[in-house]
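Structure below; questions to follow.
Missing here is one protein chain; the remaining ones are kept as they sit in the complex.
Order of writing sets the chain letters: A, B and C. Residues in each chain are counted from 1.
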Amino acid sequence: MAKRKVGVWLIGAWGGVATTVVVGLAALRKGLSDTTGLVTALPSFAKLDLIGWDELVVGGHEIRETSYAAEAQVLVDKSHVFNEKTLAGISSQLAKFDRNIKPGTLVNVGAKIESLAGPECLKLKKETAAQAVSRLTKDIEKFKTAEKLDRVIVVNVSSTEPPPPDEVREWKWAEVQKSLASKSCPLPASTLYAIAAMQSGSHFVNFTPSVGSDLPGLDELALKQNVLHVGRDGKTGETLMKAVLAPMFAARNLKVMSWVGHNIFGNLDGKVLDDPVNKANKVKSKDHLLTEILGYKPQTLVSIEYIESMGDWKTAWDHIHFQGFLGTPMVLQFTWQGCDSLLAAPLVIDLIRLTEREARRGTSGIMSHLASFFKSPMGTDEPAFAYQFQQLTQWVDRVSGESDE
Amino acid sequence: MAKRKVGVWLIGAWGGVATTVVVGLAALRKGLSDTTGLVTALPSFAKLDLIGWDELVVGGHEIRETSYAAEAQVLVDKSHVFNEKTLAGISSQLAKFDRNIKPGTLVNVGAKIESLAGPECLKLKKETAAQAVSRLTKDIEKFKTAEKLDRVIVVNVSSTEPPPPDEVREWKWAEVQKSLASKSCPLPASTLYAIAAMQSGSHFVNFTPSVGSDLPGLDELALKQNVLHVGRDGKTGETLMKAVLAPMFAARNLKVMSWVGHNIFGNLDGKVLDDPVNKANKVKSKDHLLTEILGYKPQTLVSIEYIESMGDWKTAWDHIHFQGFLGTPMVLQFTWQGCDSLLAAPLVIDLIRLTEREARRGTSGIMSHLASFFKSPMGTDEPAFAYQFQQLTQWVDRVSGESDE
Amino acid sequence: MAKRKVGVWLIGAWGGVATTVVVGLAALRKGLSDTTGLVTALPSFAKLDLIGWDELVVGGHEIRETSYAAEAQVLVDKSHVFNEKTLAGISSQLAKFDRNIKPGTLVNVGAKIESLAGPECLKLKKETAAQAVSRLTKDIEKFKTAEKLDRVIVVNVSSTEPPPPDEVREWKWAEVQKSLASKSCPLPASTLYAIAAMQSGSHFVNFTPSVGSDLPGLDELALKQNVLHVGRDGKTGETLMKAVLAPMFAARNLKVMSWVGHNIFGNLDGKVLDDPVNKANKVKSKDHLLTEILGYKPQTLVSIEYIESMGDWKTAWDHIHFQGFLGTPMVLQFTWQGCDSLLAAPLVIDLIRLTEREARRGTSGIMSHLASFFKSPMGTDEPAFAYQFQQLTQWVDRVSGESDE
Partner (left out) sequence: MAKRKVGVWLIGAWGGVATTVVVGLAALRKGLSDTTGLVTALPSFAKLDLIGWDELVVGGHEIRETSYAAEAQVLVDKSHVFNEKTLAGISSQLAKFDRNIKPGTLVNVGAKIESLAGPECLKLKKETAAQAVSRLTKDIEKFKTAEKLDRVIVVNVSSTEPPPPDEVREWKWAEVQKSLASKSCPLPASTLYAIAAMQSGSHFVNFTPSVGSDLPGLDELALKQNVLHVGRDGKTGETLMKAVLAPMFAARNLKVMSWVGHNIFGNLDGKVLDDPVNKANKVKSKDHLLTEILGYKPQTLVSIEYIESMGDWKTAWDHIHFQGFLGTPMVLQFTWQGCDSLLAAPLVIDLIRLTEREARRGTSGIMSHLASFFKSPMGTDEPAFAYQFQQLTQWVDRVSGESDE
């Protein structure tokens, strides 16, 4: 079989998640890691002929100036993850990918994210939204040409933006275009990246709570450009637990009176979320789920706090106060101690592989069968993880059937 | 619509679960409780024309001598459950059901359970297995006649027995019959109750880890007698959590390295399980699940300890040590603080209603669609709670369709 | 020995803590409760000849209009505490104490507390601070005369006020007097109550985070009036844990990197604290401790959230991230599930008994030996619970020695 060559274009390319994606791909390629944590490494995905680790080339946009080696070392020092021998074994690969990283845009990213930007990026601060889209599009196109890629998957793994005005979420493509042409375009950076991706003929995956392609106009564009897209907000920890546990309470008719969730962590994402404007987007994405699953709204509380000593380790404490038979109050508590980037990265790799596979099928628009990966999945109303995952396994069965032919 | 009249015959009739079932039915009948905790009270079950609270009559077998009022008061004093006003409002109903309770059998119940028996029951200690079955059968038949019942559902909610010799689990009906006729029949009491139930033309639900009807010979008998049966071991707390959480780890390809579960509680069930012989049955029922769901065997530990001060409140601490991407170890811990009888009782009422409904459809044998209620479900290999529950909702859809006709 | 007669004057007299104090005193008097939870019932206090349950008469100030029976029933219904038989046995005693409750003052209590006031209290809304002090003083004096009391102990168990301007905390008695005479006196209600108490010749205990008598001018007044006072903020749950655990980390030279504490509860106190203005006082009182004990300031987070379903049950989750030898990060987590009023009430009774005993010794001013009862103890710098408690046992030894003479 001829080797394929597919591009992975990461938005927030030197962030914790992106760094772990790149470390992971390099380690898998060199046989320095097993495939634990990768959904697409489950036996049932074996027949799908998914893209291989050595068939992926990484590039991306980023607003800070650093390197994969430096960012990986931060994860080692602050969060005690990665094996230093593994890092040594992949250093030349990391350096190679470093060279594909281009300056991102600061348009509508908010003050908090702007404060992180490096000099190269700040130079571009005055560009308009339309100029930004044009530049970003060209970066992706050049990457595709230079690396001779069959196709490119753009994945947004950047920090959470402040939410745009509500009306943006209803915009058709015509309104998006009109706004882009205007002087004060309120479209958030994540949407500009999505437009750039689609206009370059690439597929777009939004792993963050930011808006990205989650508005009617972008879906129009995707269909027009014959590309795929999906999102939003990778479901890695506490919300995954909610999507798993809440259906149990619903199925058993146990009445959730209150569900309190406190999240503490100390990575860059946490620092950005420490700004209330950015946090709003995230909390919203974590909180709507319960009402959808339970069919009523219990009292809920979601807090996300930046605690520096935690590094990339997110600890969530959830206290679920529920009422059983004959009015009896009971309690379930859990604490989740997970390393954020290491939970997210394999899912990003899964999404790349699954998007690439679907692209080969020639479809376009929202990939609703990928709902199990997201906190706020696009294209479906199913909030329960088990049934979302069933949608994925049904897709696997369908595509496997096609592969047999 | 003419009123139906259906019997509920409880094995372990004055135990904590049975007492809560009876208190619950009486409270529901008087409108003193809402239906929280009852699966069959979910909106999707509304079309099934399930049996009503006021159409059920309770009787049963029991080895101790006490009363519903006395047992309910123990729950109030030791476990701070029930509303005393509710109890006052249903006292005459409780006393009425007390009069339907007959002595159970001590055949093969083990020393621990035997030590709890009252004088009436001890008088019958010398009866053989065959004599016991004959007596128990007549008790159920008399109940049906005296109360003019359409049908009777027998539910085992008694304490966990020691396990019988392994070969018993393979016996056909011929071997069961032969053994019954012998002097040293090793069939456990739960199986004798199941035989009595079926021979009286009643349906049998086994809410305990004891063997009951879970051997080929009893399924033969059920088909012969045209009755339904199902079991084993109500899934109320820690194991319910396992059946909900383990599929998440499997779906995400997160490798469970170890799963430790410690359970502490202080009710009569706990006292009986404090005997290692009885505990063996229970731990086995709680432990097989993980391997079935994960497809490999992590190191597991399940302990069940009798801590008197806890009363009926079972607290489970589970520590799940799992490996994520790039060999990163992470931890999920939960503590479950649930009141055992109040979690179990509504499920028992659900099982009565669902068995009664299925009986009206005229089928016989194992009701595999009720797997979501049990730790060791009969007639199915599906271990994940969400997909077990899906089997139930599919049955609901099917039966609702029939109701429409 | 002739029977003594001592008055207990509660500020916030129908609140949860006060109601539990009154239920507790009545139950102890009738022999319906043992003395668990009372520090002064420990064997080492036996020789002190402390005041008896039947020697105390209760009255107080309150801004709402309700009754002990009604408030006790709320605790039964929402928080599942108290034994209903106990309540029945003490109902006439509760009704008797109800008649001693007079309207409190709304001067400087803040909008949140004001919103809870009943009609009687609202009628007095226009009184000045000086008028309020005068009225409150007379209420206490009348109580003392009418009930023929040897002495009166005033205890503030009302909701937490917003903090006054900082400079108030430095005022001498002359400045307090001058302010009282002015039109816009900023003294908080708790301080007005303290002045009223002292001017009536009574002793003052401040069980809340409000300022009360914790300013130089009030200590001057106490010495002038020859009365005792002490406070602030009863140490009942999470902060008690901090005062116990932090010294362990300090003694072992384990470096606390961060200490996160989340508190959820649903009683009236929680509702008042849900207002950020009132919460500020409380959080400050909970947070200063760690720095004092550790000698450095770790990152800390204290949240207090009103979760209605919790009723009077306060659940605190604390996550302590500490560094051990060779830079190794470790974690201690605890969850505290305590019933607030039932933790506070016995301490209030203890403080009444210990203040009454000290009063018999004829001393005046701050009782610094009572630091172990308070989050922000007055008259001492010792923050560690064990050494605070040692100060109490040393006082016990001293006073026991006097009793022997």
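Note that contacts are C-beta pairs under 8 Å (C-beta built on N, C-alpha and C of every residue); 3 or more make two chains touch, one makes a residue touch a chain.
Everything numeric in this text was worked out from a predicted model, so none of it was measured.
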| item | value |
| --- | --- |
| Which residue of B:5, B:47 or B:262 touches the chain not shown here | B:262 |
| Sole residue of C:27, C:154 or C:289 that reaches the chain not shown, by the stated touch rule | C:27 |
| Full-complex contact with the absent chain, from B:30, B:172 or B:321 | B:321 |
| Touch residues of chain B, complete complex, unshown partner | 80, 257-258, 260, 262, 264, 299, 301, 303, 305, 307-310, 315, 317, 319, 321, 329, 331, 333, 335, 337 |
| Touch residues of chain C, complete complex, unshown partner | 20, 23-24, 27, 33-39, 41-42, 81-83, 86, 240-241, 244-245, 247-248, 251-255, 323-328, 330-339, 342-343, 345-346, 372, 384-387, 389-390 |
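Just so it is clear, only the chains that are shown with their structure count from here on.
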| item | value |
| --- | --- |
| Chain pair bearing the highest count of C-beta contacts | A-B |
| Interchain centroid distance [CA atoms averaged], chain A/chain B, Å | 44 |
| Separation of mean Cα positions, chain C and chain B [Å, integer] | 49 |
| Shared-contact residues (touching 2 or more other chains) in chain B | 335 |
